[in-house]
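As you look at this complex, bear in mind that one protein chain is not there, while each of the others sits in place.
We just call them A and B in the order they show up, numbering each chain from 1.
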């Protein structure tokens, strides 16, 4: 098993995706790139319907019957509030039982157990493993283990090191879809600026990759010289023929973009305090910036924030980040429903059969 | 937001209460003094009915339908067993979903997020925030934030530093109400002695304030010289025209009181180990003391106890503290039902419409 990790890392993504899906009965969620446009549209529609159904007491009770016979393990060994709590709420909305392991000190791993035996144990007791893990590729390895054992369960990654964070990308897409659903072409043709540490923010990379599913999207990367997008993302954007610019000055684009996606300095990935040498204040979004944005533009942020996003923006109608956070709950609930094949019951809730 | 705290602290309580209630749709619970006699009576009646309904399997199932569509965040960053678990049980009795954040190390706050952003996040995912916090005024600040945002949720304080602990005061009142419900005037006219560290026990101050709602209550404060009640409580008692005495000798009052409320030394609030110089053994309640009490008197204690309350008292019929603890669960469930306006369904459970 330990060797598998290196084997996987050396494979092209296309082959890794094929490997991931080699158990037909199980849908793992590991990479943002698993999702094509059809599935993205479908998940967004499911999330919107779920949100609507949940508003009535009767609807909320109906949702809780969907997965009352299923259970999830939330294995979160990396600190997290939002991702964790929104998955908890997603389980609760669907009536799913769950339990959590967050602090390895309360677990048997102190007795010398391998972590992969630990996650196999979760699959003995639960029907779904949702995991956030510091080690790159650990969720993928777990999914592969599942594809090989007698009682496999699906694995959903809630973020893996500097690696993928697929459900963050889903909630970002859902936020864009909701925010621009009144436009005839929705997300298509949007102009979106990423601002800040676009080198190391996994949310930036994942969302940029998903946006390639939508025609005519244009991107701007507003970042300090030291934190520009990396070569692998640049290669992806070129291959996908996505129109993008890079700049160090947000003023060049702020009046033109439909959305600005602010990110904090990801200094937890510093090797030697290199972030400290960077003047990040030029990549702080201020209320003055926002007031120059188009009236129907939006401000996004994956949260938590530090100083890069002025709290005075909170009350501006363009501030979308608090709703973006709440959208995470809805899209994760939609995703879990999809993993267990009960999404049609949500879409059909009001009696009209949904064609898909 | 950081400035708000100081602004609030300088306002008279009456104005703070008005501010707290300026969102008509939301009922926050921050101060014991929010509750007038009518609400206290009503909550006690609801708790008693809830307790009765919960005894049957059918009744318990009914209660769990009341708030199955609602969720609570239990944000407890100060150590607590009783308050936490009784709120958990209150949520469970009402069928409410909940989650908890207790250890800030597992949360995003390690990434530099402000705590007020953290609680705002809770309001994105949950319908109620129950919090216990070391910082004085933090629950009040959170309630004010809620009154200003697009998706506000009610806040219930589960204790705040040396400050208020309103639900402890409610459970104490409920314990007195239950213990003396056979008396024609219930709590009215009772003689109650507080014993021990009456200077720093927030339960003492909160309960004393609520007892001012009941005519003819008399109080005794049995405390070492160094731990006598403080000037602000004394001023309150004088204003409320409450009859009270102060003494260092429990023998002066033990045979006369209807209830003795024992408290432990609150040495966690010591600035410089000043508690160590105090001989607290004179403020230990012994079995011999209890045997001299009136036969229908009761012994209360907020628990946990150390040596100030002799375990041999546990089997005496006057020992009320274990039932007092359990009462906390019932009154908190009643309070949550009240916050969400479903208490009438509990009161009407047996078919007879309750007039209130």
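Here is the rule we go by: contacts are C-beta pairs under 8 Å (C-beta built on N, C-alpha and C of every residue); 3 or more make two chains touch, one makes a residue touch a chain.
Not measured: the values here are computed from a predicted model.
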Contact with the hidden chain (one of A:99, A:185, A:291 or A:315): A:99
Option touching the unshown chain, where B:8, B:21, B:39 or B:85 are the choices: B:85
Footprint left on chain A by the chain that the document does not show: 1, 68-69, 71, 73, 97, 99, 101, 103, 105-113, 117-118, 120-122, 124-126, 149-151
Touching residues on chain B - with respect to the absent chain: 54, 57, 60-61, 64, 76, 79-82, 84-86, 88-89, 92, 102-103, 264, 268, 303-306, 311, 314, 322, 325-326, 329
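Basically, only the chains that are shown with their structure count from here on.
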For chain A paired with chain B, centre-to-centre distance based on mean C-alpha positions, whole Å: 41
